[in-house]
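With one protein chain held back, the other chains of the complex are shown just where they sit.
The block that comes next holds chain A.
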Amino acid sequence: MLDSKVPAGPLAEKWSKHKFEMKLVNPANKRKFTIIVVGTGLAGASAAASLAELGYNVKTFCYQDSPRRAHSIAAQGGINAAKDYQNDGDSVFRLFYDTIKGGDYRAREANVYRLAEVSTNIIDQCVAQGVPFAREYGGLLDNRSFGGAQVSRTFYARGQTGQQLLLGAYSALNRQIQKGKVQSYTRHEMLDLVKVDGQARGIITRDMVTGKIEAHEGHAVLLCTGGYGNVFFLSTNAMGCNITAAWRAHKRGAFFANPCYTQIHPTCIPVTGDHQSKLTLMSESLRNDGRVWVPKTTELAAKLRKGELKAADIKEDDRDYFLERKYPSFGNLVPRDVASRNAKEAVDDGRGVGKSGVAVFLDFADAIQRLGEDTVRAKYGNLFDMYYQITDENPYKQPMRIYPAVHYTMGGVWVDYNLMTTVPGLYALGECNFSDHGANRLGASALMQGLSDGYFVIPYTVGDYLAKLGNFNPVDKNHPAFEQTRQEVEQKINALLALKGEKTVDDIHKELGHIMWEYCGMARTAEGLTKAKGLIQELKKEFWSNVKVLGENEELNMSLEKAGRVADFIELGELMVDDALNRRESCGGHFRLESQTEEGEALRIDEEFTYVSAWEYTGDDQPEVLHKEELVFENVKLTQRSYK
């Protein structure tokens, strides 16, 4: 059984008590420690800046050409915080409760409560940095509502909240780079973790410009490398988002938790063809004013698809606003998993719209009539423009077409309450870990978690580890573990460069994506998953025998970069399928057709599955071993989620 190290005591006092009980590092000793931060998104940049401010030496690594480009930048809608500025009944406990419920009771209570608790500090911190959040005319901060909540607690900067928050964290990071406390390595990719005597002591990186394989030593390593949505090939993630750093750490002993929990976001622009490289999200905030519908009959839907009718031709009585109909109290603002599954149902029912028939409408006609086009433009202008650029359709004049797409991964590297993985000295923050969102993440909570982990959790918990480490001496870079790990990385690169088959890496990646979407997407069955496992194993063989990798190591080599990442995605894909097979219940984003209520909602099996699955790697082509962390709920009662 895994020990989550959750402190004893009442929920609301755990974090304060723990902060007091943790050991501190004397200010003069902090500069004797070096901390490696991999990834510079919200979690990584905020952690690196905060740790450097405390006096630690920090090294940051990102694969992009600048820390500012990490994919947190693309988050649109907002960030939650229990400020209760709107006087509408919000509180730390309510944010905690909504997050636990939204996650379908598969998250760890203590972590979620801490997240809600520090959420208010995040807003204060960001405003102090000069993040230009939306304001009301009186000069106070504005809020909006988001899915899964009945209060307005979401802070936002038009449709670019992630950008503004990341640029805030990036500015804090820049300040520390200027002071010489942070060394920033860009266009560098982490390819392995170095362990000395069982502890994380460094990483091996590849300089993507020169191909140089380098060892970097440190007293602790923080993985802030985001999620693994690109295992599906098509997702809302950036093209470069990958699992490699986390996966290599997994192979060095970090357990991987709940890999089957993936979030399919309901409002994305539908796929147009095989050439498509990524999917674009239309922020959930649009569901505040947009109404989701399809025609009531398959006949009308068929006419729409053929272009014989336009959306405006469908009479009000012939429209099915299915979310409003089925969930009158939450309406269009039901959580993402519920909205996605209902869109899929409508499409499977033959009532989908657009040429492909794989889409539903998100209609703003009512909002434009009620508020005026200018107000709608002020709220969502950049999203409407983005939609227009991609589809060549004007959403002010006709409804948007949307369909669910892979967006976020709740699963990730297993961490305890201190965010430490099963490898001492190795931590995981933000989307990279598994800890706060259970089986489904609520909108505007990802930014909150990334910044909570980086600004307000890790500065305390990593200090406790370092204080107990009691060893200020630099890690011995000449320890054989560094050279050995470096050689293993080089061998792997050489093995990839030796592949001279027929298929491109993208061919294999797309095939993997099809398998995952078909069998491990919005609806999963034992039969389908078993089939997928076989297909993935075959695909792995094909990758290592028939893929084509060009060029050499000592250059900017996109063929090599992609090959290494896809090789890891294939292995992760198999673990996701294993995890989905093991979890014979439905919960949040994990929907097993075998386990549903009479009304078709996700049916949990609490007696059997109220645990976190944490998988241990045991060797190449060996089955991974399942460890369980029991989830104990002392403060909320497990119920069937209802948004009706």
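In this text, a contact is a pair of C-beta atoms (placed from the backbone, for glycine too) under 8 Å apart; a residue touches a chain by one contact, two chains touch by 3 or more; residues count from 1.
As a working rule, contacts and distances are computed from a predicted model.
**Q** Between "ABC transporter permease", "Succinate dehydrogenase/fumarate reductase iron-sulfur subunit", "Glycine cleavage system H protein" or "Na(+)/H(+) antiporter subunit B", choose the name on the UniProt record of the chain that's been left out.
**A** Result for the unshown chain: "Succinate dehydrogenase/fumarate reductase iron-sulfur subunit".
**Q** Of the listed residues A:Gln64, A:Thr225, A:Ser285 or A:Thr461, which contacts the missing chain in the full complex?
**A** A:Gln64
**Q** Of A:Val25, A:Ala49 or A:Val347, which residue touches the hidden chain?
**A** In the complete complex, the chain left out is touched by residue A:Ala49.
**Q** Which parts of chain A face the unshown chain closely enough to count as touching?
**A** With respect to the unshown chain, the touching residues of chain A are 46, 49-50, 53, 64-69, 71, 73-74, 83, 85, 121, 123-130, 132-141, 157-158, 160, 162-164, 167, 170-172, 174-175, 177-178, 184, 186, 209, 238-240, 272-273, 275-278, 280-281, 385-386, 389-390, 392, 455-456, 459, 504, 506, 548, 550-551, 555-556, 558-559.
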